[in-house]
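Complex shown without one protein chain; remaining protein chains in place.
Here is chain A:
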Amino acid sequence: MANDHLKRKRILLVDDEPELLDMVVSILQEEGYLQIKTAKNTAEALAACREWNPEFGIFDVMLPDGDGFSLFQKVREFSDFPILFLTARGEDEDKFTGLGLGADDYMVKPFLPRELILRVHVILKRSYRNESNLVYLKACALDFDRAEIIRNGEHIALTAKEFELLQVLSRNAGRIVTIDMLCEAVWGDNPFGYENSLMAHIRRIREKIEENPSRPESLLTVKGLGYKLLMEDVR
């Protein structure tokens, strides 16, 4: 599997509830993640960060000897592995604090295991892309370093806007991205009235990446809402 390298990433779980730690460990293990370590407080977490050098962190906010936000800041002083906050603090203010610090995601308990898995997967994939930065689709491969498509050995260049759109879509591979988000990514903060232009760009992308542009298999339309890019390595 193309994702095997992600399943081998070292994941550090920080939470003061041992039962919850056990559960998250079992959720991740069942999903195939192999290297998981747990910490019950900030001291243990910091020690683990220094010694074990984790590649992904799931942090609780309320810890017995401090809070997850300051733990995050301490960790950031020497490491920049992706971190997701998983906490019972569901207030908007807390969310803004967490995401404002630069966390990769913020999830509020109680959570669905599937949602956690999906989010962890997206973050890992975004953070640890294949070294070659190649993404495989049904009919072609995307080379983000060179901003081109490799199809049947042929190299097709992408325009700047096509490149930006494909980047946003691949970052959220397997998930629907709204029309508004795509417009915003390409045309900036005031993306009204660009829907028709977006459709034109999508059509041109399809001509480049799809076997049959009128019957897309990789870049799917979700009518009225947005688009979804399916990658070959996504289940």
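Quick notes
Here is the rule we go by: contacts are C-beta pairs under 8 Å (C-beta built on N, C-alpha and C of every residue); 3 or more make two chains touch, one makes a residue touch a chain; residues count from 1.
Simple rule for what comes next: contacts and distances are computed from a predicted model.
Matching "Protein translocase subunit SecD", "ATP synthase gamma chain", "Protein-export membrane protein SecF" or "histidine kinase" against the UniProt entry of the left-out chain gives the name "histidine kinase".
Annotation: of A:73, A:133, A:159 or A:178, A:178 touches the absent chain (contact as defined above). When you scan A:4, A:65, A:80 or A:115 for touch with the missing chain, the hit is A:115.
Only one of A:27, A:43, A:134 or A:185 touches the chain withheld from this view, namely A:27. Against the chain not displayed here, chain A makes contact via residues 17, 19-20, 23-24, 26-27, 30, 88-90, 92-93, 108-115, 118, 175-181, 192-193, 222-226.
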